[in-house]
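So that we are looking at the same thing, I have put the structure below in C-alpha coordinates.
One protein chain omitted, others in place.
Presenting chain A:
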Amino acid sequence: MSKKLLRISGVNKSFPGVKALSEMQLDLNHNEVLALVGENGAGKSTLMKLLSGIYVPDSGTFEIDGQEVAINGTKHAQELGISIIHQEFNLMQDLTVAQNIYIGREPRRAGLFLSERALNRKARLLFDQINIDLDPKDRVGDLTVAKQQMVEIAKALSYKSRILIMDEPTAALNDAEVATMHDLIRNFTNEQTGVIYISHRMDELKAISNRITVIRDGAYIDTVDTESTTMREVINLMVGREISGNQRPASQTPSDEVVLKVSGLETKGFLRDINFELHRGEILGFAGLMGAGRTEIARAIVGADRISAGTIELKGTEVSIGNPAIAASLGVGYLSEDRKHLGLLLERDVKDNIALSSLKMFSRMGVINDKAMKSTAATYIDKLRIKTPSSAQTAKNLSGGNQQKIVIAKWLVKDCEILIFDEPTRGIDVGAKEEIYTLLNDLVAQGKSIIMISSELPEVLRLSHRIAVMSEGRLTGFLSNAEASQENIMELATQNTTGAVLTPLPASSAQRSTS
(Lines give C-alpha, C1' and ligand atoms only; values in the text may rest on other atoms or scores of the structure.)
Protein backbone atom coordinates (compact mmCIF):
# COMPACT_ATOMS: atom_id res chain seq x y z
CA MET A 1 0.00 0.00 0.00
CA SER A 2 1.50 3.25 -1.08
CA LYS A 3 1.00 6.32 1.02
CA LYS A 4 -1.77 8.70 0.05
CA LEU A 5 -0.85 12.12 -1.30
CA LEU A 6 -3.34 13.71 1.06
CA ARG A 7 -5.34 12.13 3.83
CA ILE A 8 -7.80 13.93 6.03
CA SER A 9 -9.49 12.17 8.93
CA GLY A 10 -11.71 12.96 11.87
CA VAL A 11 -11.88 16.65 11.13
CA ASN A 12 -14.37 18.72 13.12
CA LYS A 13 -15.07 22.40 12.77
CA SER A 14 -17.75 24.45 14.50
CA PHE A 15 -18.77 28.03 14.23
CA PRO A 16 -20.88 29.75 16.85
CA GLY A 17 -24.18 27.92 16.64
CA VAL A 18 -23.31 25.74 13.66
CA LYS A 19 -21.40 22.52 13.28
CA ALA A 20 -19.85 22.99 9.84
CA LEU A 21 -17.90 19.75 9.62
CA SER A 22 -18.16 16.64 11.70
CA GLU A 23 -15.73 13.73 11.46
CA MET A 24 -14.87 14.74 7.91
CA GLN A 25 -12.55 12.49 5.98
CA LEU A 26 -11.12 12.43 2.49
CA ASP A 27 -8.15 10.96 0.72
CA LEU A 28 -6.41 11.87 -2.48
CA ASN A 29 -4.12 9.50 -4.37
CA HIS A 30 -1.10 10.46 -6.40
CA ASN A 31 -1.86 11.01 -10.06
CA GLU A 32 -5.56 11.40 -9.38
CA VAL A 33 -8.36 13.86 -9.99
CA LEU A 34 -10.79 13.53 -7.11
CA ALA A 35 -14.16 15.20 -7.51
CA LEU A 36 -15.75 16.66 -4.39
CA VAL A 37 -19.50 17.13 -4.57
CA GLY A 38 -22.26 18.16 -2.20
CA GLU A 39 -25.27 20.45 -2.02
CA ASN A 40 -24.99 24.11 -1.12
CA GLY A 41 -23.89 24.29 2.49
CA ALA A 42 -22.61 20.70 2.61
CA GLY A 43 -19.27 21.93 3.90
CA LYS A 44 -17.13 22.08 0.76
CA SER A 45 -15.96 25.63 1.26
CA THR A 46 -15.23 25.08 4.95
CA LEU A 47 -13.09 22.10 4.04
CA MET A 48 -11.25 24.16 1.44
CA LYS A 49 -10.62 26.94 3.90
CA LEU A 50 -9.17 24.43 6.35
CA LEU A 51 -6.85 23.11 3.66
CA SER A 52 -5.72 26.58 2.67
CA GLY A 53 -5.01 27.53 6.27
CA ILE A 54 -7.69 30.22 6.51
CA TYR A 55 -9.51 28.28 9.25
CA VAL A 56 -8.01 26.10 11.95
CA PRO A 57 -9.83 22.81 12.63
CA ASP A 58 -11.21 22.05 16.11
CA SER A 59 -9.82 18.55 15.82
CA GLY A 60 -8.66 16.02 13.25
CA THR A 61 -5.53 15.17 11.29
CA PHE A 62 -4.12 16.15 7.93
CA GLU A 63 -1.41 13.98 6.36
CA ILE A 64 0.63 14.65 3.26
CA ASP A 65 2.53 11.60 1.97
CA GLY A 66 1.91 9.96 5.30
CA GLN A 67 3.42 12.86 7.20
CA GLU A 68 1.09 14.57 9.65
CA VAL A 69 0.94 18.34 9.14
CA ALA A 70 -0.74 21.21 10.92
CA ILE A 71 -1.60 23.90 8.43
CA ASN A 72 -1.20 27.24 10.09
CA GLY A 73 -1.84 30.07 7.71
CA THR A 74 -2.16 30.48 3.98
CA LYS A 75 1.55 30.94 3.51
CA HIS A 76 2.23 27.62 5.23
CA ALA A 77 -0.32 25.88 3.01
CA GLN A 78 1.57 27.15 -0.02
CA GLU A 79 4.85 25.90 1.41
CA LEU A 80 3.26 22.49 1.87
CA GLY A 81 2.40 22.50 -1.81
CA ILE A 82 -1.33 23.07 -1.45
CA SER A 83 -2.80 25.59 -3.85
CA ILE A 84 -6.40 26.60 -4.11
CA ILE A 85 -8.09 28.26 -7.00
CA HIS A 86 -11.15 30.03 -5.72
CA GLN A 87 -14.27 30.68 -7.68
CA GLU A 88 -13.71 34.39 -7.40
CA PHE A 89 -10.37 35.37 -8.77
CA ASN A 90 -7.85 37.21 -6.65
CA LEU A 91 -6.22 39.08 -9.48
CA MET A 92 -5.18 42.67 -9.83
CA GLN A 93 -6.86 43.83 -13.00
CA ASP A 94 -4.40 46.60 -13.76
CA LEU A 95 -1.21 44.60 -13.44
CA THR A 96 0.21 42.37 -16.16
CA VAL A 97 -0.04 38.58 -16.18
CA ALA A 98 3.54 38.16 -14.97
CA GLN A 99 3.21 40.84 -12.31
CA ASN A 100 0.14 39.05 -10.98
CA ILE A 101 1.76 35.64 -10.85
CA TYR A 102 4.89 36.76 -9.02
CA ILE A 103 3.34 39.37 -6.78
CA GLY A 104 5.37 39.57 -3.58
CA ARG A 105 8.16 37.49 -5.15
CA GLU A 106 9.36 39.84 -7.86
CA PRO A 107 12.87 39.23 -9.13
CA ARG A 108 15.00 42.19 -8.08
CA ARG A 109 18.18 43.83 -9.15
CA ALA A 110 20.60 44.91 -6.44
CA GLY A 111 17.91 44.00 -3.96
CA LEU A 112 16.04 47.19 -4.67
CA PHE A 113 15.01 47.62 -8.27
CA LEU A 114 12.41 45.58 -10.07
CA SER A 115 13.47 43.80 -13.19
CA GLU A 116 10.50 43.57 -15.53
CA ARG A 117 12.55 41.64 -18.04
CA ALA A 118 13.58 38.91 -15.62
CA LEU A 119 9.98 38.76 -14.41
CA ASN A 120 8.59 38.18 -17.88
CA ARG A 121 11.28 35.64 -18.68
CA LYS A 122 10.44 33.71 -15.56
CA ALA A 123 6.74 33.73 -16.41
CA ARG A 124 7.35 32.58 -19.98
CA LEU A 125 9.43 29.70 -18.71
CA LEU A 126 6.61 28.66 -16.42
CA PHE A 127 4.04 28.85 -19.21
CA ASP A 128 6.20 26.63 -21.44
CA GLN A 129 6.57 24.10 -18.67
CA ILE A 130 2.88 23.75 -17.98
CA ASN A 131 1.86 24.34 -21.55
CA ILE A 132 -0.29 27.41 -21.11
CA ASP A 133 -0.80 29.93 -23.87
CA LEU A 134 -0.47 33.32 -22.19
CA ASP A 135 1.51 36.48 -22.80
CA PRO A 136 3.26 37.63 -19.61
CA LYS A 137 2.93 41.26 -20.64
CA ASP A 138 -0.84 41.33 -21.16
CA ARG A 139 -2.87 43.36 -18.72
CA VAL A 140 -5.05 40.92 -16.76
CA GLY A 141 -8.13 43.14 -17.00
CA ASP A 142 -8.03 42.80 -20.78
CA LEU A 143 -8.16 39.00 -20.71
CA THR A 144 -11.24 36.81 -21.05
CA VAL A 145 -12.55 35.01 -17.99
CA ALA A 146 -11.06 31.76 -19.27
CA LYS A 147 -7.63 33.34 -19.65
CA GLN A 148 -7.86 34.90 -16.21
CA GLN A 149 -8.64 31.45 -14.87
CA MET A 150 -5.44 30.25 -16.56
CA VAL A 151 -3.51 33.02 -14.84
CA GLU A 152 -4.87 31.83 -11.50
CA ILE A 153 -3.82 28.30 -12.29
CA ALA A 154 -0.37 29.39 -13.47
CA LYS A 155 0.01 31.38 -10.27
CA ALA A 156 -0.95 28.34 -8.20
CA LEU A 157 1.48 26.13 -10.09
CA SER A 158 4.30 28.66 -9.78
CA TYR A 159 4.40 27.77 -6.10
CA LYS A 160 5.45 24.24 -7.08
CA SER A 161 2.12 22.94 -5.90
CA ARG A 162 1.53 19.26 -5.51
CA ILE A 163 -2.07 19.41 -4.43
CA LEU A 164 -4.29 21.62 -6.54
CA ILE A 165 -7.80 22.34 -5.32
CA MET A 166 -10.19 23.91 -7.78
CA ASP A 167 -13.56 25.37 -6.81
CA GLU A 168 -15.90 25.20 -9.79
CA PRO A 169 -13.17 26.17 -12.22
CA THR A 170 -15.43 25.90 -15.24
CA ALA A 171 -18.49 27.71 -13.94
CA ALA A 172 -17.93 30.65 -16.26
CA LEU A 173 -16.36 28.87 -19.21
CA ASN A 174 -17.76 27.67 -22.52
CA ASP A 175 -17.29 24.13 -23.82
CA ALA A 176 -14.08 24.74 -25.76
CA GLU A 177 -12.56 26.52 -22.79
CA VAL A 178 -13.62 23.66 -20.51
CA ALA A 179 -11.78 21.23 -22.78
CA THR A 180 -8.59 23.33 -22.60
CA MET A 181 -8.95 23.52 -18.84
CA HIS A 182 -9.29 19.75 -18.60
CA ASP A 183 -6.19 19.28 -20.76
CA LEU A 184 -4.34 21.54 -18.38
CA ILE A 185 -5.46 19.51 -15.41
CA ARG A 186 -4.46 16.20 -17.02
CA ASN A 187 -1.13 17.74 -17.89
CA PHE A 188 -0.56 18.74 -14.31
CA THR A 189 -1.47 15.40 -12.78
CA ASN A 190 1.45 12.98 -12.38
CA GLU A 191 3.06 10.61 -9.89
CA GLN A 192 3.86 13.52 -7.59
CA THR A 193 0.62 15.46 -7.76
CA GLY A 194 -3.14 15.31 -7.44
CA VAL A 195 -6.21 17.47 -7.95
CA ILE A 196 -9.35 17.99 -5.89
CA TYR A 197 -12.01 19.20 -8.26
CA ILE A 198 -15.20 20.77 -6.97
CA SER A 199 -17.99 21.06 -9.49
CA HIS A 200 -21.73 20.95 -9.84
CA ARG A 201 -21.66 19.86 -13.45
CA MET A 202 -22.20 16.15 -13.40
CA ASP A 203 -21.17 15.59 -17.02
CA GLU A 204 -17.87 17.25 -16.27
CA LEU A 205 -17.11 14.99 -13.35
CA LYS A 206 -17.56 12.03 -15.64
CA ALA A 207 -15.07 13.50 -18.07
CA ILE A 208 -12.30 14.53 -15.70
CA SER A 209 -12.41 12.69 -12.38
CA ASN A 210 -11.14 9.29 -11.25
CA ARG A 211 -13.16 9.10 -8.07
CA ILE A 212 -15.98 11.12 -6.53
CA THR A 213 -16.28 11.96 -2.85
CA VAL A 214 -19.73 12.98 -1.68
CA ILE A 215 -20.31 15.04 1.44
CA ARG A 216 -23.60 16.17 2.95
CA ASP A 217 -24.49 18.36 5.94
CA GLY A 218 -20.86 18.63 6.98
CA ALA A 219 -20.32 14.89 7.06
CA TYR A 220 -18.53 12.42 4.81
CA ILE A 221 -20.96 10.19 2.92
CA ASP A 222 -19.08 8.02 0.46
CA THR A 223 -16.41 7.87 -2.19
CA VAL A 224 -17.17 6.10 -5.44
CA ASP A 225 -15.33 5.15 -8.60
CA THR A 226 -16.36 7.45 -11.41
CA GLU A 227 -16.14 4.67 -14.02
CA SER A 228 -18.59 2.35 -12.35
CA THR A 229 -21.12 4.85 -10.99
CA THR A 230 -24.04 6.55 -12.66
CA MET A 231 -24.67 10.21 -12.01
CA ARG A 232 -28.09 9.35 -10.64
CA GLU A 233 -26.40 7.35 -7.92
CA VAL A 234 -24.17 10.30 -7.13
CA ILE A 235 -27.17 12.61 -6.87
CA ASN A 236 -28.90 10.13 -4.56
CA LEU A 237 -25.85 10.21 -2.32
CA MET A 238 -25.78 14.00 -2.36
CA VAL A 239 -29.43 14.36 -1.42
CA GLY A 240 -29.73 11.44 0.94
CA ARG A 241 -32.56 12.27 3.25
CA GLU A 242 -36.20 11.88 2.33
CA ILE A 243 -38.73 14.23 3.85
CA SER A 244 -41.84 13.00 5.54
CA GLY A 245 -45.20 13.36 3.84
CA ASN A 246 -46.94 15.57 6.39
CA GLN A 247 -44.61 18.43 5.65
CA ARG A 248 -46.25 19.06 2.33
CA PRO A 249 -48.16 22.33 1.94
CA ALA A 250 -51.67 22.79 3.22
CA SER A 251 -54.45 21.64 0.94
CA GLN A 252 -55.04 25.27 -0.05
CA THR A 253 -54.84 25.30 -3.82
CA PRO A 254 -53.89 28.43 -5.72
CA SER A 255 -56.50 30.02 -7.98
CA ASP A 256 -56.27 30.03 -11.76
CA GLU A 257 -55.80 33.77 -11.87
CA VAL A 258 -52.38 34.65 -13.24
CA VAL A 259 -50.96 37.59 -11.31
CA LEU A 260 -47.52 37.61 -12.85
CA LYS A 261 -46.43 36.39 -16.23
CA VAL A 262 -42.82 36.51 -17.34
CA SER A 263 -42.10 35.77 -20.99
CA GLY A 264 -38.79 35.50 -22.78
CA LEU A 265 -36.94 37.37 -20.04
CA GLU A 266 -33.22 37.78 -20.65
CA THR A 267 -30.44 39.80 -19.12
CA LYS A 268 -27.19 40.76 -20.75
CA GLY A 269 -24.85 37.82 -20.63
CA PHE A 270 -26.72 35.66 -18.15
CA LEU A 271 -30.42 34.86 -18.00
CA ARG A 272 -31.79 33.15 -21.08
CA ASP A 273 -35.40 32.74 -22.16
CA ILE A 274 -37.13 32.76 -18.79
CA ASN A 275 -40.85 31.95 -19.00
CA PHE A 276 -43.18 31.36 -16.09
CA GLU A 277 -46.51 32.27 -14.53
CA LEU A 278 -47.39 32.94 -10.93
CA HIS A 279 -50.94 32.37 -9.74
CA ARG A 280 -52.87 34.12 -7.01
CA GLY A 281 -52.38 32.32 -3.73
CA GLU A 282 -49.46 30.30 -4.99
CA ILE A 283 -46.01 29.72 -3.60
CA LEU A 284 -43.76 29.13 -6.57
CA GLY A 285 -40.45 27.73 -5.39
CA PHE A 286 -37.26 28.43 -7.29
CA ALA A 287 -34.62 25.76 -6.80
CA GLY A 288 -31.15 25.52 -8.24
CA LEU A 289 -27.56 25.60 -7.24
CA MET A 290 -25.67 28.65 -6.19
CA GLY A 291 -25.16 30.96 -9.15
CA ALA A 292 -27.91 29.34 -11.23
CA GLY A 293 -29.57 32.71 -11.73
CA ARG A 294 -32.47 32.64 -9.27
CA THR A 295 -31.59 35.90 -7.53
CA GLU A 296 -30.95 37.47 -10.91
CA ILE A 297 -34.53 36.68 -12.00
CA ALA A 298 -35.87 38.36 -8.88
CA ARG A 299 -33.70 41.42 -9.39
CA ALA A 300 -34.68 41.64 -13.05
CA ILE A 301 -38.39 41.48 -12.20
CA VAL A 302 -38.24 44.32 -9.67
CA GLY A 303 -36.06 46.44 -11.92
CA ALA A 304 -32.92 46.30 -9.79
CA ASP A 305 -31.08 44.93 -12.83
CA ARG A 306 -31.74 45.84 -16.43
CA ILE A 307 -33.45 43.29 -18.67
CA SER A 308 -32.34 42.98 -22.26
CA ALA A 309 -35.36 41.16 -23.65
CA GLY A 310 -38.74 39.82 -22.64
CA THR A 311 -41.92 41.08 -21.07
CA ILE A 312 -43.47 41.15 -17.61
CA GLU A 313 -47.23 41.18 -17.21
CA LEU A 314 -49.08 41.90 -14.00
CA LYS A 315 -52.66 40.62 -14.06
CA GLY A 316 -52.56 40.59 -17.84
CA THR A 317 -51.20 44.11 -18.28
CA GLU A 318 -47.71 44.48 -19.61
CA VAL A 319 -45.61 46.69 -17.38
CA SER A 320 -42.19 48.24 -17.65
CA ILE A 321 -40.34 48.22 -14.36
CA GLY A 322 -37.28 50.45 -14.49
CA ASN A 323 -36.42 50.45 -10.80
CA PRO A 324 -37.56 48.94 -7.50
CA ALA A 325 -39.58 52.07 -6.72
CA ILE A 326 -41.84 51.33 -9.68
CA ALA A 327 -42.04 47.66 -8.67
CA ALA A 328 -43.11 48.65 -5.17
CA SER A 329 -45.77 51.01 -6.47
CA LEU A 330 -47.12 48.14 -8.60
CA GLY A 331 -47.25 45.91 -5.54
CA VAL A 332 -44.20 43.76 -6.13
CA GLY A 333 -41.80 43.49 -3.21
CA TYR A 334 -38.40 41.84 -3.14
CA LEU A 335 -36.92 40.50 0.09
CA SER A 336 -33.23 40.07 -0.55
CA GLU A 337 -31.15 37.07 0.48
CA ASP A 338 -28.63 39.51 1.88
CA ARG A 339 -30.74 40.95 4.68
CA LYS A 340 -27.94 42.86 6.31
CA HIS A 341 -26.71 44.63 3.19
CA LEU A 342 -29.74 44.82 0.97
CA GLY A 343 -32.76 44.45 3.22
CA LEU A 344 -32.37 46.32 6.45
CA LEU A 345 -31.22 49.63 7.78
CA LEU A 346 -29.26 48.02 10.59
CA GLU A 347 -28.55 51.27 12.41
CA ARG A 348 -32.17 52.47 12.29
CA ASP A 349 -34.93 51.33 14.59
CA VAL A 350 -37.64 48.77 14.00
CA LYS A 351 -40.38 51.24 13.12
CA ASP A 352 -38.23 53.10 10.61
CA ASN A 353 -37.50 49.83 8.89
CA ILE A 354 -41.11 48.72 8.86
CA ALA A 355 -42.29 52.05 7.46
CA LEU A 356 -39.46 52.57 4.96
CA SER A 357 -41.36 51.47 1.86
CA SER A 358 -44.55 53.31 2.73
CA LEU A 359 -43.42 56.54 4.36
CA LYS A 360 -45.88 58.49 2.22
CA MET A 361 -48.69 56.62 3.95
CA PHE A 362 -47.50 57.98 7.27
CA SER A 363 -47.14 61.59 6.29
CA ARG A 364 -49.06 64.62 5.21
CA MET A 365 -47.30 67.16 2.98
CA GLY A 366 -44.01 65.47 3.64
CA VAL A 367 -44.28 65.73 7.41
CA ILE A 368 -44.12 62.39 9.14
CA ASN A 369 -46.75 61.35 11.64
CA ASP A 370 -44.63 59.45 14.12
CA LYS A 371 -47.60 58.26 16.13
CA ALA A 372 -49.24 56.56 13.18
CA MET A 373 -45.92 54.96 12.28
CA LYS A 374 -45.46 53.70 15.79
CA SER A 375 -48.91 52.22 16.08
CA THR A 376 -48.61 50.47 12.72
CA ALA A 377 -45.23 49.12 13.76
CA ALA A 378 -46.75 47.90 17.01
CA THR A 379 -49.54 46.14 15.10
CA TYR A 380 -47.05 44.22 12.97
CA ILE A 381 -44.74 43.50 15.89
CA ASP A 382 -47.74 41.84 17.44
CA LYS A 383 -49.06 40.16 14.32
CA LEU A 384 -45.75 38.64 13.26
CA ARG A 385 -44.66 38.06 16.85
CA ILE A 386 -41.46 40.06 16.38
CA LYS A 387 -39.46 39.78 19.55
CA THR A 388 -38.26 43.28 20.30
CA PRO A 389 -38.41 45.35 23.47
CA SER A 390 -40.02 48.17 21.51
CA SER A 391 -40.47 49.64 18.06
CA ALA A 392 -37.63 52.04 18.90
CA GLN A 393 -35.09 49.22 19.16
CA THR A 394 -32.22 49.38 16.65
CA ALA A 395 -32.59 46.65 14.00
CA LYS A 396 -29.09 45.29 14.42
CA ASN A 397 -29.83 44.25 17.99
CA LEU A 398 -32.46 41.73 16.92
CA SER A 399 -31.92 38.10 15.99
CA GLY A 400 -31.85 36.95 12.36
CA GLY A 401 -35.40 35.60 12.49
CA ASN A 402 -36.80 38.79 13.92
CA GLN A 403 -34.88 40.88 11.43
CA GLN A 404 -36.41 38.84 8.64
CA LYS A 405 -39.85 39.45 10.12
CA ILE A 406 -39.18 43.19 10.06
CA VAL A 407 -38.38 42.99 6.38
CA ILE A 408 -41.57 40.99 5.81
CA ALA A 409 -43.55 43.53 7.81
CA LYS A 410 -42.14 46.31 5.63
CA TRP A 411 -43.70 44.75 2.55
CA LEU A 412 -46.95 43.87 4.30
CA VAL A 413 -47.38 47.50 5.29
CA LYS A 414 -46.84 48.40 1.65
CA ASP A 415 -49.61 45.88 0.92
CA CYS A 416 -47.78 44.11 -1.88
CA GLU A 417 -49.69 41.51 -3.88
CA ILE A 418 -46.58 39.71 -5.03
CA LEU A 419 -43.72 38.98 -2.69
CA ILE A 420 -40.39 37.59 -3.83
CA PHE A 421 -38.55 35.92 -0.97
CA ASP A 422 -34.89 35.22 -1.60
CA GLU A 423 -33.61 32.65 0.90
CA PRO A 424 -36.22 33.61 3.50
CA THR A 425 -34.72 31.47 6.25
CA ARG A 426 -31.01 31.91 5.69
CA GLY A 427 -29.17 32.37 8.95
CA ILE A 428 -32.29 31.81 11.00
CA ASP A 429 -32.59 29.24 13.75
CA VAL A 430 -34.94 26.28 13.51
CA GLY A 431 -37.74 27.63 15.67
CA ALA A 432 -37.89 30.93 13.85
CA LYS A 433 -37.86 29.06 10.55
CA GLU A 434 -41.10 27.36 11.50
CA GLU A 435 -42.67 30.72 12.22
CA ILE A 436 -41.55 32.09 8.86
CA TYR A 437 -43.04 29.00 7.15
CA THR A 438 -46.36 29.53 8.90
CA LEU A 439 -46.25 33.16 7.91
CA LEU A 440 -45.70 32.31 4.24
CA ASN A 441 -48.60 29.88 4.28
CA ASP A 442 -50.82 32.49 5.96
CA LEU A 443 -49.91 35.04 3.33
CA VAL A 444 -50.94 32.87 0.40
CA ALA A 445 -54.09 31.88 2.26
CA GLN A 446 -54.90 35.60 2.31
CA GLY A 447 -54.51 35.76 -1.47
CA LYS A 448 -50.97 37.01 -1.78
CA SER A 449 -48.69 35.33 -4.27
CA ILE A 450 -45.16 34.33 -3.45
CA ILE A 451 -42.02 33.48 -5.33
CA MET A 452 -39.69 31.72 -2.95
CA ILE A 453 -36.06 31.25 -3.86
CA SER A 454 -34.36 28.76 -1.61
CA SER A 455 -31.28 26.60 -1.60
CA GLU A 456 -32.73 24.31 1.02
CA LEU A 457 -34.54 21.61 -0.87
CA PRO A 458 -36.63 20.41 2.07
CA GLU A 459 -37.89 23.95 2.45
CA VAL A 460 -38.75 24.23 -1.25
CA LEU A 461 -40.50 20.86 -1.18
CA ARG A 462 -42.43 21.67 1.93
CA LEU A 463 -43.79 25.07 0.98
CA SER A 464 -44.05 25.28 -2.79
CA HIS A 465 -47.13 24.47 -4.81
CA ARG A 466 -44.91 24.29 -7.85
CA ILE A 467 -41.15 24.27 -8.20
CA ALA A 468 -39.17 25.91 -10.97
CA VAL A 469 -35.63 24.61 -11.31
CA MET A 470 -32.79 26.62 -12.76
CA SER A 471 -29.36 25.84 -14.04
CA GLU A 472 -26.82 28.21 -15.52
CA GLY A 473 -29.19 31.07 -16.22
CA ARG A 474 -32.01 28.97 -17.67
CA LEU A 475 -35.15 27.36 -16.38
CA THR A 476 -34.58 23.65 -16.81
CA GLY A 477 -38.00 22.48 -15.69
CA PHE A 478 -41.11 22.80 -13.54
CA LEU A 479 -42.24 20.19 -11.05
CA SER A 480 -45.54 20.04 -9.26
CA ASN A 481 -45.33 19.50 -5.53
CA ALA A 482 -46.62 15.97 -5.93
CA GLU A 483 -44.02 14.85 -8.43
CA ALA A 484 -41.07 16.75 -7.00
CA SER A 485 -38.36 15.04 -5.01
CA GLN A 486 -34.89 16.08 -4.02
CA GLU A 487 -33.52 13.73 -6.64
CA ASN A 488 -35.36 15.06 -9.65
CA ILE A 489 -34.79 18.64 -8.55
CA MET A 490 -31.06 18.02 -8.29
CA GLU A 491 -31.09 16.36 -11.66
CA LEU A 492 -32.65 19.42 -13.27
CA ALA A 493 -30.39 21.71 -11.29
CA THR A 494 -27.21 20.03 -12.48
CA GLN A 495 -28.20 19.95 -16.11
CA ASN A 496 -25.60 21.39 -18.37
CA THR A 497 -27.70 23.77 -20.40
CA THR A 498 -24.92 24.87 -22.70
CA GLY A 499 -24.09 21.43 -24.02
CA ALA A 500 -25.89 18.15 -24.34
CA VAL A 501 -27.66 16.71 -21.34
CA LEU A 502 -25.89 13.51 -20.45
CA THR A 503 -28.63 11.55 -18.78
CA PRO A 504 -32.04 12.28 -20.23
CA LEU A 505 -34.75 12.45 -17.64
CA PRO A 506 -37.59 10.01 -17.61
CA ALA A 507 -40.66 11.81 -18.91
CA SER A 508 -42.66 11.06 -15.79
CA SER A 509 -40.40 12.73 -13.28
CA ALA A 510 -39.90 16.03 -14.99
CA GLN A 511 -41.62 17.84 -17.78
CA ARG A 512 -40.38 20.85 -19.55
CA SER A 513 -43.09 23.38 -19.14
CA THR A 514 -44.06 25.27 -22.21
CA SER A 515 -46.44 27.67 -20.60
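As a convention for this text, contacts are C-beta pairs under 8 Å (C-beta built on N, C-alpha and C of every residue); 3 or more make two chains touch, one makes a residue touch a chain; residues count from 1.
Please note the rule applied: contacts and distances are computed from a predicted model.
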Chain not displayed: protein name in its UniProt record ("SWIM zinc finger protein", "Nitrite reductase (NADH) small subunit", "Ribose ABC transporter permease" or "Cytochrome c biogenesis protein CcmF"): "Ribose ABC transporter permease"
Residue in contact with the excluded chain [from A:S357, A:T376 or A:T425]: A:S357
Omitted-chain contact residue, chosen from A:V69, A:A146, A:A171 or A:A304: A:A304
Touch with the omitted chain, as defined above, among A:I54, A:V69, A:L346 or A:A372: A:L346
Absent chain, residues of chain A that touch it: 302, 304, 323-325, 327-329, 333-334, 336, 341-349, 352, 356-357, 359-360, 363, 366-368, 370, 389-390, 392-394, 410, 414
